[in-house]
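Of the protein chains in this complex, one is absent; all others appear in place.
By written order: A and B. Residues from 1 in each chain.
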Amino acid sequence: MSTVSGTGPGTADAPSPDDALHEAAALADRDTPPRHGAAPDGPVLAADGTPLKRSLARALRLQKTRALMLIAPLLIFVLISFIVPIAQMLWRSVENDIVSNTLPMTVPELAQWDASDGGLPPEPVFRAMYYDMFLAAEAKKHTRLGTRLNYEQTGISSLFRQSGRKLDDLGKDILKPLRALDGDWAQAAPWFELMSGADGAAKDTAALEAQRDRLRRVTESPLAGEIGFAPSSEISALLPLTAQAYTDFAIFTVLEDGKDLAKTKPWETVYPALIEDMQTADVAGYGGPRAGMLQALRAGIAEFPPPSYSAAFADIDADWAAPQVWQTIQTHARTVTPGYFLNAVDMQLTPDGAAAQPESKQILVKLFGRTLVMSLIIMGSCILLGYPIAYLLANLPMRTANVLLILVLLPFWTSLLVRTSAWKVMLQQQGVINDTLVWLGLVADESRLVMINNQFGTIVAMTHILLPFMILPMYSVMQTIPPSYVRAAKSLGATNWTTFWRVYFPQSVPGIGAGSILVFILAIGYYITPEIVGGTKGVFISNRIAYHISSSLNWGLAAALGTILLAVVLLLYWCYDKIVGIDNVKLG
Amino acid sequence: MSIALAHKPGTQFTTAVTAAFGAFAGLLVGTSQGSALIGIVLGAVALGALAWALMTFDLPERMARWAILAVVAALGLLIGGIAGLFVGLIFGWFFGWLIYWIGSGRYRMKLAPYLTPGQVLWHYTFRVICGAIFVFLITPILVVMPLSFNAEDFFTFTPEMLRFDPEGYSLKHYRDFFTNNEWQRSFKNSLIIAPIATVISVSLGTLAAIGLSQSHVPFRRAIMAILISPMIVPLIISATGMFFFYSQIGNWMEGTLGLNKTFVGYVKVVLAHAVLGIPFVIITVTATLVGFDRSLTRAAANMGADPVRTFFKVQMPLILPGVISGGLFAFITSFDEVVVVLFVGSASQKTLPWQMFTGLREQISPTILAVATILVAISIALLTTVELLRRRSERLRGMSPG
Partner (left out) sequence: MESNQMKLKTIMLTTAAAMIAAPAFAGSHMASEMTIVSWGGAYSKSQLKAYHEPYSEMTGTTILNDDSSAEAVAKLRAMNEAGNITWDVVDVVAADAIRLCDEGLAMEIDPDTQLAAAPDGTSAADDFGDLLVSDCFIPQIVYSTTFGYRTDLVGDTPPTSVCAVFDTEAYPGKRSLEKRPINNMEWALMCDGVAKEDVYDVLATDEGQDQALAKLATIKDDVVWWSAGADTPQLLADGEVVMGSTYNGRLFSVIEEQNQPVAMLWDAQVFDLDGWIIPAGLSPEREARALDYIMFATDTQRLADQAKYISYGPARMSSAPLVGQHADLGIDMAPHMPTDPENAKNTLLYNYEFWADYRDDIDAKFQAWLAQ
């Protein structure tokens, strides 16, 4: 029967009415007729006439609901205010849509490029990059992308920053002869008229919305609202690239800068776009406004060679003329990347797949290992120091024990920062301990002990800080161990050691377990104390997480490190729950 | 003290034990004076002889102990100056006490008479080990206290301080704490935030723990893991993650509800700290409920009490110790928390640990030690009061103080 009973704590001791409820439910489930009941043939009925099975199920449901109702407020609170934000934070460990959002045209073009022959990507990639980058620079997002890619290849950050400033050059170089041809090309109004078409002309709103959508991804702002412009369908078909470039400019100028389109000179991107379009465009049939400008340009197009985007990029910076940058962009273009996790285990994502980091940069795996080992040592020393204290407290008269408990709680009440500083004062070479030892003559003045800025310092300080977390659960468990067991064992002839080891110790294990899991979990996530007393060899992985969160802004890597750390902790938690049971954790 | 001393040990035993301690003390003094060996021999002989003499001639204890104290202190002064005097006082008191404690057999008085000498030895060795661990626990805090009276702005024992020169001491860091607005404001903030956060986590946590302790809770393990998670996620990750959530909540409260910005700031920090305190409450209260006999609630229900009444009159008093200790942990979590408040809080919610953190990083000021000393004094006072109240209520209830 007991197979049905719950695993909850209430069922631990004597049979309870709950068990009876379960047994009855199990009975009612069976098809065999009950020994006594209202209707020998039909289902068993409860007092109010409903079938017992249903009635019991309802009672069970009610109980479950009540339990859930009690839990619900907290559960919802923790879920919303903790789990969801943490999950979002951890999601950053794989999120990588910044590349494809900032360079929406370049990424698909680049995907078709085969980098294995060592050459540069084809011209369309450069062209896409030019327009993407220009837009990103206007939206001031190119530097953000540069920072992101700089994690992968050193130097991209300043490459992007400087390129953003020089992107105008290509357009300006074209504008010069263009202006000589017709001054209107450098004016705001003629462009606006040309692009809008005549009053009442058909508008290519689809193109407008497509560009708006694209800009939205780059700028991360809603860009909603009427802009009072859409390219005319005729122009959009005749000069597709120009229309696109001008539409980008139009949306951005009206919605982000809040300027009047007819009075603002277009971005430099329209000039190379225009020249490229005009190489093949047949403007003879064009009847919209400013047809003369176009026809004049078409007639003199021989003086305007098609723009070379790759040459323009090579002019901006020689790095663009080398395949590495392009390979980096290609490799890190996907929206969900394993790159951060690879980085977190001292590997990197290369064009050829995952590879180990150069040896001189491998540190994180070592730090993970060190964090685990040191946390274990700290946990171990907490057990060693905490057990006698807890034992003493549990076996002293209440009065004395409470006074001594104050000694345990006092450090607990003192700020972590103060205690860490106090350890610094104690342990350093000109510190209290060394001074005392020197004064006593136990240590020579010139060979003072090195006890801080190393692993020893971290272990001592953290053991001290976490010791109350070990003592209190142990104490509360030991308090419940009846002294009669020990006396019984002794009177049966057991030696002191046997009594302790075979009788007392096993009963105190839950306390050790609870304290250990608490100390270990807390230790693994510490970073302030190791930062202050740990020197170079006593720092933990959390220190690197904090560094990447607050200094290098590489939140993806920080999130990946945090996810791994969390996974380790959860694994341990799960093991602990399996072995000891989380219900047995007692804090005091 | 009228009990006849059953085991007054022989003079030889007393002499030997005292001589052993004397040898150890001699080792310490001897090393600092140049020769450890001479120290050991001299210490052992001197103290052995002293013990033998005292036990043989049966001098009045009080007078003899004062005499020892005076002589050893004078010796200390002679060898090591003022500091030596202190060591001498301690040694003198200790040896006077030791000789009579052993010699008159007092050391066995509180122990069961059937213990073997080995067990007695272990008993006291164990006490000494425990004492050493207590010293480990408490020394850093004791070190902090004198430093907080430092006349200089460093965490250093200056030569003046070591000479006990009044010049080396000052109350300026205490003055700074009480007059500096930043410190006062942050102290006040901590006193506002920590108790409210504790109340929230204790009330929600206790309810949930009671719910969790029912026998038929679906997804019990998963729920438990979720509720404990604030304890196991590294703080820096929690801090950044929570920042986003609380910013949005803050936007909403300021924008839609039109609440005061400062007030919203407090709500944010309080809620963030409440989340961090929850695992401690859950763990302690669930653990208390494991031992809770639930037939009591059924009995209450049987007698016509409604669930609320049952909870407050029957369940609550019994699980109160767990709730209190959970609350204590939650309070400390908030009162000593620096990482999350750095992110979630803004200037007007600066808490004490935050102020200490900038104090440590941006200026070296023993003011943080003064604060720590004040807090320790307050908590000693509080804990002592609680203990005295407990003893009083025990007396009133007629229980013998355990």
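Criterion: contacts are C-beta pairs under 8 Å (C-beta built on N, C-alpha and C of every residue); 3 or more make two chains touch, one makes a residue touch a chain.
Here the structure is a predicted model, which means the values were calculated and not measured.
Visitor: Of the residues listed, B:125, B:248, B:295 or B:393, which one is in contact with the missing chain?
Guide: Final answer for the missing-chain contact: B:248.
Visitor: With the missing chain put back, one of A:280, A:447 or A:551 would touch it. Which one?
Guide: Of the candidates A:280, A:447 or A:551, A:551 is in touch with the missing chain.
Visitor: Among B:133, B:217, B:271 or B:352, single out the residue that touches the unshown chain.
Guide: B:271
Visitor: In the whole complex, not just what's shown, which of A:116, A:280 or A:360 touches the removed chain?
Guide: Reading the full complex, the residue touching the unseen chain is A:360.
Visitor: When the complex is taken as a whole, what residues of chain A touch the one chain not shown?
Guide: 73, 76-77, 79-81, 140-141, 143-144, 146-147, 150-151, 154-158, 161, 357, 360-363, 366-367, 370, 428-431, 453, 531, 535-537, 539, 544, 549-555
Visitor: If you put the missing chain back, which residues of chain B would it touch?
Guide: 152-156, 196, 200, 240, 243-244, 247-252, 254-255, 257-261, 263, 266-267, 270-271, 342-343, 346-348, 350, 354, 358-364
Just so it is clear, only the chains that are shown with their structure count from here on.
Visitor: Can you give the whole-Å distance between the Cα centres of chain A and chain B?
Guide: Using C-alpha averages as centres, the distance is 37 Å.
Visitor: What part of chain B is in contact with chain A in the complex they form?
Guide: Residues in contact with chain A: 28, 31-34, 83, 119, 122, 126-127, 129-130, 133-134, 136-141, 143-144, 147, 155-157, 204-205, 207-208, 210-218, 220-221, 223-238, 240-246, 249, 271-272, 275, 278, 280, 283-284, 286-291, 293-295, 298, 322, 325-326, 328-329, 332, 336, 338-339, 352-353, 356-357, 360, 368-369, 371-372, 375-376, 379-380, 383-384, 387, 390-391, 401-402.
Visitor: Inside the complex, what are the residues of chain A that reach chain B?
Guide: By the definition above, chain A touches chain B via 5-13, 16-18, 60, 63-64, 66-75, 77-86, 88-90, 385, 388-389, 392, 397-399, 402-404, 406-419, 421-426, 430, 432, 435, 439-442, 464, 467, 472, 476, 480, 496, 514, 521-522, 524-525, 527-528, 542, 545-546, 549, 555, 558-559, 562, 565-566, 569-570, 573, 577, 582-588.
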